[in-house]
Every structure is written in C-alpha cells, then in structure tokens.
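This view holds just a subset of the chains, kept in their places.
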Amino acid sequence: MKVIVDLCVVPIGVGTSVSSYVAACSDVIEKAGLSSKLHAYGTNIEGDWDDVMAAVKRCHEVVHDMGAPRISTTLRVGTRTDRTQTMEDKVRSVEAKR
Amino acid sequence: MKVIVDLCVVPIGVGTSVSSYVAACSDVIEKAGLSSKLHAYGTNIEGDWDDVMAAVKRCHEVVHDMGAPRISTTLRVGTRTDRTQTMEDKVRSVEAKR
C-alpha cells in the first residue's frame, strides 16, 4: 500500500529550539531512500506504507537518543486505491484549478 | 517503545456518513487486543509501537475493503522515555491540576 504522509515531530523538554531534531529526522528519511519535502510546519513523505512508518518510528528513536524525553508527533496519512498519485501530482492538481 | 496515539480516520468518496467505517476501525483495534477509548473526534489507543501501528495500517486496509477509495487519517503520536504513563494517567493528571 502506497502512502503520502505529512509528518511533524515535536520534541518536548529540550527547550524552544527544535530544528536540530527536525534535521535529524530529515536525515533518517533520506537514509531510508524515501521521497520527501520539508516545509515550514512538517515534511511530506511518500513511499510504501511499511517503509514510511518504519522511518517515522526511527525518527522517534533518534530524537529520544538525542536527549528528548518526550515527543508529540502529528501525522496526516493519505492512501487511495482509485489511482496512483505522487506528492507533485497533488500540488499540480490544485494549481491547475486556480 | 510504548506509544499513545489519537487516531482519526476519514474515508473520502463514500458520502457524508462515516460512522460504519469508524466502527470497523474500532473492531480492528479491539481484535488487536489494544486498550482504546473512542471520543467524538477520534480514538485514543495505547500499546507497543509496532502493535498500534499495525492496527492503524489494518484500519486503512479494512476501510478500503469496505469500498472507500480514499482515506485521509490524522494521528497524534506520543512517546516518552522519562516515565511510563497510561491514557488514564494523562486525564487524571490534568484533572488534578484544576
């Protein structure tokens, strides 16, 4: 099952600057060989369900290992069986309607 | 790794009534033997990361099998390494401060 997710990892208990933790998650996603795109409030990721969710789990492990005692992540998770659609398709599809 | 999630599965392309799909997800979670609690805009689930995420994947599979061509799910995912905390602990902890 193919999935497009939007991931936002929020480490708690490590002060107000969280960018180094988000950067570590970007590394995790890249090493997993997944297509992704960072934006100002999360990261779009696309791939096979199991690969994407394994990367999300690895993000939690890595952020805890970096010293964050608590993490509150939000995920949007999109799947469809009617057709295949990439992250780029979704953006292009909206822009074409404007 | 222990996790508490809040899951909200939104089937798209099956009309406005989504309760039968949410009920099917409740069955999936129960059959997985996970602690959970339904509320008006999602379901709290607690358990081992892999067990909880396997149930979330199974929800997508079941909802697609029921005929939904598209699903947009939102998940909040909480982990902590400083101490163990159940869903009930979290609610009690807030109520004790009021």
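Letters A and B name the chains as they come in the text, with residue numbers starting at 1 for each one.
Methods note: contacts are C-beta pairs under 8 Å (C-beta built on N, C-alpha and C of every residue); 3 or more make two chains touch, one makes a residue touch a chain.
Remember, predicted model here, so these are calculated numbers, not experimental data.
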Overall number of sequence copies in the complex as this file defines it, 2 displayed: 4
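The rule we apply is simple: only the chains that are shown with their structure count from here on.
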Subunit A-subunit B separation of Cα centroids, rounded to whole Å: 19
Residue ranges of subunit A touching subunit B (in the complex, touch as defined): 1, 13, 49-50, 53, 56-57, 60-61, 64, 69-82
